[in-house]
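A protein chain is absent from this complex, but the other protein chains hold their places.
Should a chain be cited, it is by its letter among A, B and C, assigned in written order, with residues numbered from 1 in that chain.
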Amino acid sequence: MEILLFGIAKDIVGESRLLLEGEHSEVVSVGQLKQFLKRKFPGFTNLTSFAVAVNSEYAADDVPLGRNDEIAIIPPVSGG
Amino acid sequence: MEILLFGIAKDIVGESRLLLEGEHSEVVSVGQLKQFLKRKFPGFTNLTSFAVAVNSEYAADDVPLGRNDEIAIIPPVSGG
Amino acid sequence: MKKILIEIVDTIDTSQVYSELSHAQSGGICVFIGSVREFTDQEEVVALEFETYKAMALKEMEKIANEALSKWDLNKLILRHATGLKKVEEPVVIVGASSSHRTECFEACRFLIDTLKERVPIWKKEIFRNKTVWVSAHP
Partner (left out) sequence: MKKILIEIVDTIDTSQVYSELSHAQSGGICVFIGSVREFTDQEEVVALEFETYKAMALKEMEKIANEALSKWDLNKLILRHATGLKKVEEPVVIVGASSSHRTECFEACRFLIDTLKERVPIWKKEIFRNKTVWVSAHP
């Protein structure tokens, strides 16, 4: 499962993409992905908030993650 | 005394300037000028309202009119 | 670099307004452009004709600009109105303001156009196919 990273999320992880291999097969929903990121990269716990997008739509915590979904981490937006 | 006319005031009088000669020496204030115009040109009584400007400032009815003042009739404005 | 720009012109060039309002301390610019609509109450408008009492109009526009500056923290401000015959889609008025944050420029811009329409001695004649009407003249 590949995850796109933007803004400060990219800085926290140090990459613009994060690959979750078989050993992370417990990450099957948006909520679980958020928990996983906070555990693995403590920088995420310091953010104001962050959202997850699935197939370029904001996704609630109970949305499942599929192998072919486009998944992205959306830190607090600041356009305009 | 010369009076500038704009917009519909020009159409009512049929001129862009109105000259008040000595025979109208009773017209010495804004209020008197308004009364005079309504008597002489009944079209003014049909307007939504109209104002008088003295030296390019809106003037209340009690403002006196002097020979050297620039006097103008301001029918309802509709810019923009 | 004057803070206030006030003009009555024959033709409005809308392409310049950004550079006119842009300012190093401004994060927001709000602009309103009034233009000629094709229909008024279902009647087709051929053109509008604007007449101004120019000396007084410029004075009133300056008063409005100064009122806006006293109400909001603005870096730049523009009030520009056209005169003469204007066809459908042509711009007839442009007002705008720039400020550090967006709330100020939005509120000021709305105030500028509302107050201009209330007070500035400019008159608009609607030219229809078979008649002309001085707008707002009659109840």
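The rule is simple: a residue touches a chain if its C-beta (ideal position, glycine included) is under 8 Å from a C-beta of that chain, and two chains touch if they have at least 3 such contacts.
Only a predicted model underlies this, so the values are computations on that prediction, with no experimental measurement involved.
K.L.:
The complex has one chain that is not drawn here; which of the drawn chains does it touch?
P.N.:
By the stated touch criterion, the chain not on view contacts A, C.
K.L.:
Touching the absent chain in the whole complex: find that residue among C:Ile4, C:Val31, C:Leu69 or C:Leu85.
P.N.:
Answering carefully, the residue with contact to the hidden chain is C:Val31.
K.L.:
In the full complex, which of C:Ile8, C:Met61, C:Ile78 or C:Cys109 touches the chain missing from this view?
P.N.:
C:Cys109
K.L.:
With the missing chain put back, one of A:Gly14, A:Pro42 or A:Pro76 would touch it. Which one?
P.N.:
Here the residue in touch with the unshown chain is A:Pro76.
K.L.:
Under the stated touch rule, tell me which residues of subunit C contact the chain that is not displayed.
P.N.:
14-18, 22-39, 88-89, 91, 100, 102, 105-106, 109-110, 113
K.L.:
For subunit A, which residues lie in contact with the unshown chain of the complex?
P.N.:
4, 6-8, 11, 46-48, 53, 56-58, 70, 72, 74-80
By definition in this document, only the chains that are shown with their structure count from here on.
K.L.:
Per the contact rule at the top, check every chain pair and give me the one with the most C-beta pairs in contact.
P.N.:
By number of C-beta pairs in contact, the leading chain pair is B-C.
K.L.:
As a quick test, compute the distance in whole Å between the mean CA positions of subunit A and subunit C.
P.N.:
Taking the average C-alpha coordinate of subunit A and of subunit C, the gap between them is 48 Å.
K.L.:
So, what's the distance in Å between the C-alpha centres of subunit B and subunit A?
P.N.:
Measuring from centre to centre gives 73 Å for this pair.
K.L.:
When the centre of a chain is set as the mean of its C-alpha atoms, what distance in Å lies between subunit B and subunit C?
P.N.:
26
K.L.:
For subunit B, give me the residues that contact two or more of the other chains.
P.N.:
none
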